[in-house]
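Below is a structure I'd like to ask you about.
For chain A:
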Amino acid sequence: MRTIGLFLLVGVLILLTGMFQSWNVALGIVNMGLISAILALGVNMQWGYAGLFNVGVMGFVALGGLAAVLVGMPPVEGAWAAGGGRIILALAFGAAVLAGAIYLYKRMTPGAVRTLSLLALLVVGFVVYRRLFDGAVEAVEAVDPALTGYLGGLGLPILFAWPVGALLAAGAAWVIGKTALGLRSDYLAIATLGIAEIVIAVLKNEDWLSRGVKNVIGLPRPVPYEVDLQQDPGFVEQAASFGLDPVVASSMAVKLGYTALFLAVLVVVMWMAQAALASPWGRMMRAIRDNETAAEAMGKDVTRRHLQIFILGSAVCGLAGAMMTTLDGQLTPSSYQPLRFTFLVWVMVIVGGSGNNFGAVLGGMLIWFLWVQVEPLGLMLMQLLSSGLPEGSALKAHLLESAAHMRLFTMGLVLLIVLRFAPRGLIPER
Partner candidate 1 sequence: MDFLNGLVTLLNFVVIPATAYGAQLAIGALGVTLVYGILRFSNFAHGDTMAFGTMAVILVTWGLQALGVDLGPVPTALLALPFGILITVGLVLVTDRWVYRFYRVKKVPPVLLVIVSMGVMFVYNGLTRLIIGPDDQRFDDGARFLISARDFKTWSGLDEGLALRTSQAITIVTAVAVVAALFWFLNRTRTGKSMRAFSDNEDLALLSGISPERVVAITWVIVAALACVAGTLYGLDKSFKPFTYFQLLLPIFAAAIVGGLGSPLGAIAGGFVIAYSEVILTYAWKKVLVYWLPESLEPEGLVQLLSTDYKFAVSFAILVIVLLFRPTGLFRGKAL
Partner candidate 2 sequence: MSEPYSDRGNKDRSITKSSSAGGTMTQAPERDRPDTSRDGGPVLIGDNMTGGYGGGADILHDCTIAVDSGEIAVIVGPNGAGKSTAMKAVFGMLDVRKGAVRLRGEDITSLRPQERVAKGMAFVPQTHNVFTSLSVEENLEMGAFLRQDDIRATMEQVYDLFPILRDKRRQPAGELSGGQRQQVAVGRALMTQPDVLMLDEPTAGVSPIVMDELFDRIIEVARTGISILMVEQNARQALEIADTGYVLVQGSNAYTGTGKDLLADDDVRRSFLGG
């Protein structure tokens, strides 16, 4: 009941936005809200089901974004010729060295000999790798750096990027999980946070991969371009029959296209999450979250399950990341900030109600709505505050000037108020 009421509330908020601001704004919020909901679902799986404190959401989202580039952009021909093969070779070599090191570490008996041979392997491996890699990278990055300077992608339809984004994130999660999942709570948190920073550092600095901070813009789209629609007489006619301006209609049509795609993904993910949670699998996960020692003693392989859920949740984050980059139409690594891509998602999960999938979805939609709307809200707040002051007073001027900073202030205030009235989240776990 409460669930339905709250979802209705969000619906009404969005309708109001549509009526008082514009339907385009409302749809824009819905689209990002849907993506946020998926992201929140991913985090909720890790935290709400299994108690894994992943604060590296940003990293997985970014990997999803990378997938969008790698899948969607056309390959840069000259770049492949210049050194694409060699880069792949270098990377494969690097991976082989690491695998060899792990093999040695496992096979040899501990002692000075092992340490030395490991060290030797790694040092030699590193030098050779850099030799192979650096030259190739330089060559690739030299190909028209202002425009390309990277390898490009596969030139496939961008929708393929979504599963690929999930896979990429899952792969990263596997590696991270194998190494760091032994850590408890806050220690795992900071490790994932660190790893996310590393992912972003790679995206920012490996220009051959995705142009680094120079950004990739103009990603292909899964939906038609507004301009094309505006020029399509059929469409214009149809718009007119609804009494709509073709420009407005076109951008709404495009947004609705995204909405449909995102909604479809959300429904599938949600169904899978719900089915899993309501089954013995979900019960087992809750048991593990409650008491790992006891779960282990009851025959549950805690490590494996943690890894499983970590990979799954991260894959969902990667999926959402790819969707987001698709919606943006561009990859801008420097825009990946922990505040926006990790902590805000956490706010969504907790405000929504951790452990509850519907809560996560609600939190995603609601918090995103607020994140966008606190700007005018903050402005309003300041006008309200300063309305009593005499026109032209220095304080009033100062207050109005600071209005922009009320954005985060308002966000904080709203957050605190919501949590005060729903400390276990809006839709608590059972």
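Picked so that all candidates are chains of the complex that A comes from, given by their letters.
Worth pointing out:
Please note the rule applied: a residue touches a chain if its C-beta (ideal position, glycine included) is under 8 Å from a C-beta of that chain, and two chains touch if they have at least 3 such contacts; residues count from 1.
All of these numbers come straight from a predicted model, not from anything done at the bench.
Among the candidates 1 or 2, the one that touches chain A within this complex is 1.
Contact residues of chain A toward candidate 1 in the complex are 47, 53, 179-180, 182-187, 189-191, 193-195, 197-198, 201-202, 204-205, 338-339, 343, 346-347, 350-351, 354, 399, 402, 405-413, 415-416, 419-420, 423-424.
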